[in-house]
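Note that one protein chain is taken out, while the other chains of the complex remain in position.
Labels run A and B following the written order; every chain starts at residue 1.
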Amino acid sequence: MKMLSKITLTSTFMFLLVHATYAACGINSGSIRILANDFPAIHAVLSAAEKCAGGGVTFTKNTTKEHRTLVVAGLTANPAEFTSAVVANSSIVPLLNEGLIRPLNDLVAKHGRGLKKNQLITINGKIMAVAFMANAQHLFYRKDILDKASVGIPKSYEEILSAAKAIRAKGIMEYPFALNTKTGWNLGEEFINMYMGYKGQLFKPGTAIASVNNAKGVAALKMIKSLTEYSNPDFLTFDSNATAALWEAGKLGLATMWGTRGGTILDDKGSTSNITSNTVLASAPTVAGGSTPATTLWWDGFTIAKNISDKDAEATFIAMMNGISTEMVKANNNEAVWLIEGFVPGKASAGVFASASAGATPYPMLPYAGLLHSALGSELTEFLQGNESAQQALADVEAAYTASAKEKGFL
Amino acid sequence: MPHRTFIYFILPSLLSMILLIAVPIFSAMTQSLFIAHKQVIIVSETCDPFGCKKETSVDAEATANLRVKEPLGIFNGFETYTNRNHLAAAEIKTSWNVATGWKDFFSRIMNLPFYKALAFTITYTIVVTPFVIVLGFLIALGTNSLASRLKGPTIFFSLLPMIVTPLIGSLILFWMIDADGIIGSTLQRIFNDNDLSLKASPALTWIMLIVYGIWHSTPFAFIVFYAGLQTVPHETLEASMLDGASLWQQKRHVVIPYLMPLIIFVTLIQLMDNFRVFEPIVGFNASANATSLSWIIFNDLRGEDALQLFGSAAATSMLTIIGVGILLIPVLIKIWKEFNSKTV
Partner (left out) sequence: MIVAVFPFLWTLWGSFKVQGDFFSKADWENAIYGIRTLAETGGTFTGNGYSNAWIEHEFWRSAINTSIVVFFVVISSLTIGTLGGYALARSGYRYALWLLMLALVFRAMPHITLVSGYLLPFFQWNLWGHLPTTIIVLVAINQPFTLWMLHSFFLNIPKELDESALVDGCNRFQAFWHIIIPVMWPGVITTGLFSFLLAYNDFAVTAMLLSQENQTMVPKIASFLGSTQQEGEVMSAVAAVVSTTLPLFVLVMFFQRQLVSGLTAGAVKG
């Protein structure tokens, strides 16, 4: 009798314990299937969200570089293959265009009390995504190199050019500068960033007609060309991995890199302490005497699919809220520039914050921006190789863009 | 063989190919003839972490309504094939009228993405294919005449480059040929030029990709020829030796005709595979200097800007198939002739 009651007591206790753990997330059933890009900040979020699994709640995640190829087909199916897609300014656009994600207003009202206002991505009042981190390309400089060359901290790209010239003249480095000029998406991004510094308009307002072939576009291109003259001749293969590697090997004195690289560069692996301690992250430079930093601001956030049951939608939302909780931020403070309550800005996030405070423009969330970006990335190479004029390159960009836009129904 | 038996034998194979290859090809062909309906654009207030502003966005519902009646889109005929991103008929006509000479006309055409890619693809195919066949044949002959103890390891080593998947093989080599990597700096030392960089110049990038292609595909030719060499009938060879033929004459008049079906087979496969090259371009980050037709498709479908151009990719795929068809015509004629001579 005593034994039986002991067993009953223990098992009831265990039962309650188990249920108590499952009740931590507050979901008792549902299927959570997430598709996301593959980098550490997202891993942190998804691991925290994964804690909601168990007890009738199934959780699967797919973090892959191929997410952009899978997302539209995956969310078009009914029921959708994924209940949530983690997106950024650019990758949310096809989902919006095709109507594949649902408005989150009611879910936010019910479960999203702790969200800050600037985490909500709204279109005409409908909350379409919840953002959790920000990123931007900005300036990295080596204090010791600048001191050796007796130049001050450059605040504009013109100052960077003279700083690079001085560094080279003093024989410190032959190629002191780099930006992410790899043909393709990276090159397109650099042009857009620079063009924003000149306060250029990518499209004629209110239309999908590209308008980059103008004085500002030519100036932006020429500035990039001058900058690449201080870069290693391989610059057309430099993606963010390459520039970060160059930095950590001590081959650069100045660079424009993504803020998320800050964490990896400033840690104690892969580089010498001399380089690491002298690396400073600063706001993106301005250009041509303007006041807008020549960069674009990016956010990453999660969305909830439309073609799923409301139960799954709610379960996924709760899990993702768990994923972007303050506890997660406290445990992963330096992985990204979190927009979440509880983030303590440090050296690694200085550049992004500075750029945002200085008034940088966000990357446009326009339905056809991606097409122009792609055209820029492929057609600007020849100008940088010295094979054609800036006007010709920009004309090619507009022609390539127009052809794709016609195909997609924007023109 | 009676037709019925034939059908039974080939049914599973045929079925799998029809379902998973023929149907997608047909659907791609159809897709390439259409473009999307006009997207309904509205201006809305968009708020993000950095502020609110009025931006254009797509009215998804209205656009979806347009699509309901005609899900395929607007019929575009062959317009997609002739637009600037493909055959660029209009641009070529303008260039022809405006160009100041052959060189100028040529450089204007090379400015067009499709033709730039076509140039590299054709060069790559025309150079790599004969090299692979000849090298593979020579290595197979060489291995065949080795002592049998050495044969094993030689076969093994010669197969190595083919074993690793191209994406990763080219990535490893990319790291090595970087100006700071082992091959890159050794080359700099050999040519005594500190600025020599395989990645910076288009000509060198092309050469590097071609060398990689030869390195990677030769084992395939080698193993097929080697297997074939084992089945050369000894009597014919001995007869030719008795007739006083030299080694080279033996090879030319006995071995090569015997291996002709295999040579044709390897040529076929190599022409097709080389025309569809794209993994080394991705692995070597070489798209600044070299693009190929399959790379254009890759860019359209997996480009990092999230808008997939299905119609464009489908059109380029169709053009690739046509290109392969054109390349294969000489080989196909030979096969046709041989088949006819056999059945007669």
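Brief remarks on what is shown
As a convention for this text, a residue touches a chain if its C-beta (ideal position, glycine included) is under 8 Å from a C-beta of that chain, and two chains touch if they have at least 3 such contacts.
Computed from a predicted model, the values in this text were never measured in an experiment.
In the complete assembly, the contact with the undisplayed chain comes from A:G270, out of A:G54, A:P103, A:P233 or A:G270. Across the entire complex, the residue among B:I172, B:I207 or B:A239 in touch with the chain not shown is B:I172.
Counting over the whole complex, subunit B has residues 1, 3, 5-6, 9-10, 12-14, 16-17, 19-22, 24-25, 27-28, 148, 151-152, 154-169, 171-173, 175-176, 178, 180-182, 184-185, 215, 219-220, 223-224, 227, 230-231, 233-234, 261-262, 265, 268-269, 272, 275-276, 278-279, 293-294, 297-298, 301-302, 308, 310, 313-314, 317, 320-321, 324-325, 328, 332, 335-336, 339, 343 touching the chain that is not drawn. Contact between subunit A and the unshown chain involves residues 37-40, 60-66, 69-70, 73-74, 76-78, 80-81, 240-241, 245-246, 248-251, 260-261, 264, 267, 269-271.
One rule holds in what follows: only the chains that are shown with their structure count from here on.
Our note on geometry: subunit A versus subunit B, Cα centroid distance of 33 Å, whole angstroms.
Against subunit B, the residues of subunit A that register as touching in their complex are 66, 68-69, 71-72, 89-91, 93-94, 96-99, 118-125, 131, 134, 182-185, 188, 206-208, 232-234, 236-237, 239, 249, 297, 299, 339, 356, 360-362, 364-368, 370-371, 373-374, 378-379, 381-382, 385, 388, 392, 396, 399-400, 402-404, 406-410. Across the complex, subunit A is touched by residues 35-39, 41, 43-51, 55-58, 60-61, 63-64, 73-74, 80, 83-85, 91, 111, 113, 178-180, 195, 197, 199-200, 202, 285-289, 299, 301-309, 311-312 of subunit B.
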